[in-house]
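Dropping the structure in here first, questions after.
One chain of protein is taken out of this complex; the other chains stay put.
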Amino acid sequence: MTEFSTTNLTTIIDLLGTLAFAISGLRWASRKEFDLFGAYVIGFITAIGGGTTRDLLLGVTPFWMEDPKYAIVTGVALIAVLIFKRRIIKLDKTLFIFDTVGLGLFTVSGIDKALELGFPIWICIIIGAVSGSVGGVIRDIIINEVPLLFRKEVYALASVAGGIVYFVCYQFSGFHPYHEIFAVITVILVRRLSVKYHFHLPTLKSFDN
Amino acid sequence: MTEFSTTNLTTIIDLLGTLAFAISGLRWASRKEFDLFGAYVIGFITAIGGGTTRDLLLGVTPFWMEDPKYAIVTGVALIAVLIFKRRIIKLDKTLFIFDTVGLGLFTVSGIDKALELGFPIWICIIIGAVSGSVGGVIRDIIINEVPLLFRKEVYALASVAGGIVYFVCYQFSGFHPYHEIFAVITVILVRRLSVKYHFHLPTLKSFDN
Partner (left out) sequence: MTEFSTTNLTTIIDLLGTLAFAISGLRWASRKEFDLFGAYVIGFITAIGGGTTRDLLLGVTPFWMEDPKYAIVTGVALIAVLIFKRRIIKLDKTLFIFDTVGLGLFTVSGIDKALELGFPIWICIIIGAVSGSVGGVIRDIIINEVPLLFRKEVYALASVAGGIVYFVCYQFSGFHPYHEIFAVITVILVRRLSVKYHFHLPTLKSFDN
């Protein structure tokens, strides 16, 4: 039963993450004036880029090639963006929210997959961060910006924090679906609070000074 | 017999596509003043980038690692560019033609390979578009431009149109080498006509207005 509900939870987490990241990609496509097809593609790449990199590293077939759900959800995101445009604008922090939720959801589904394949904890945490943040990095590279990940904001670090919470729970009480939710909440909270209180790590000052 | 001629046709398509894309990469290398070695590398990456991404997604050894033909054809392209420079300049739309022909040829060889491995039709169409356009995307990322694919021009969409034609033919009369030719012609026509008549998809207008 636990396995059953976990599978369901993982699927739901994956689809919500896809929706969130696709919308974040579409919003950038809108800013950069991509056409509808280019917008769909960048939404799709943002949504699946992290998971695809994860799957290539893990040596398994990319998840979106085994299930049309992810391509369909990206289509739904595009339609939603076209219909609810104004409402999405009114939510001032939409982009931020979607990006952060997607980061949390994909971190956890990445950890789940690496764990299932028997990788050690430190690899699972890295794979979680890769799943959560590489889609956004590829998006930023394509739109020709220095990836958000490396600029002064807590991003992949939030993902790592979520991974650590996941495994601390895991150590204490074995696997339990609630851990996934704790980990997602950790990622969202760490990123949200760090932005709210302008917390960021110090920069590596130039050697040249 | 059909199988024999198909194998031959696929090889010829692949080599012509390689030549076309290598020349398109070399032309960009020339504009950006890369040296001869850098030019060869960017020509090679443009030519094999799409097929390599296809093969990594499909989980097979990249095609150019099993056959030196592709590396040699890129060398031939470099020599041809050095020798016939003036004549290639005189053909005003060379870059466009080569890029479009390469797109058509690689789309079809990508579909063929995914189909052979038993993937469903929608994946084959995506893989065809990946094979046809990712080489150019990697080229554009390396030369530090926003990829052509996402700017206002029908590009990967032409590839998708070719893929659809391929499978419509396939549905009606099973596999036949002529379908590949129909599909290549579709890709070239869709791109050519869309440029000629300035057709492009609407952009996803900014949410911020």
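Labels for the chains are A and B, by order of writing; each one numbers its residues from 1.
What we mean here is this: a contact is a pair of C-beta atoms (placed from the backbone, for glycine too) under 8 Å apart; a residue touches a chain by one contact, two chains touch by 3 or more.
All of these numbers come straight from a predicted model, not from anything done at the bench.
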Inset, instruction - Identify the residue among B:Phe34, B:Phe106 or B:Phe150 that touches the chain left out of the display. - result: B:Phe34
Legend entry - Selected residue (touches chain absent from view) among A:Ile123, A:Ile164 or A:Leu189: A:Ile123
Inset, instruction - Give the residue, chosen from A:Val81, A:Val108 or A:Leu157, that touches the chain omitted from the document. - result: A:Leu157
Inset, instruction - Quick one: say which of A:Leu36, A:Ile141 or A:Leu189 touches the chain that got left out. - result: A:Ile141
Legend entry - Touching residues (missing chain, whole complex) on chain A: 56-57, 59, 119, 122-123, 126, 137, 141, 144-147, 149-152, 154, 156-157, 200-208
Inset, instruction - Just the residue numbers, please: which parts of chain B touch the chain that's not shown? - result: 26-27, 29-39, 41-42, 52, 56, 59, 61-62, 65, 68, 71, 81-82, 85, 88-89, 141-144
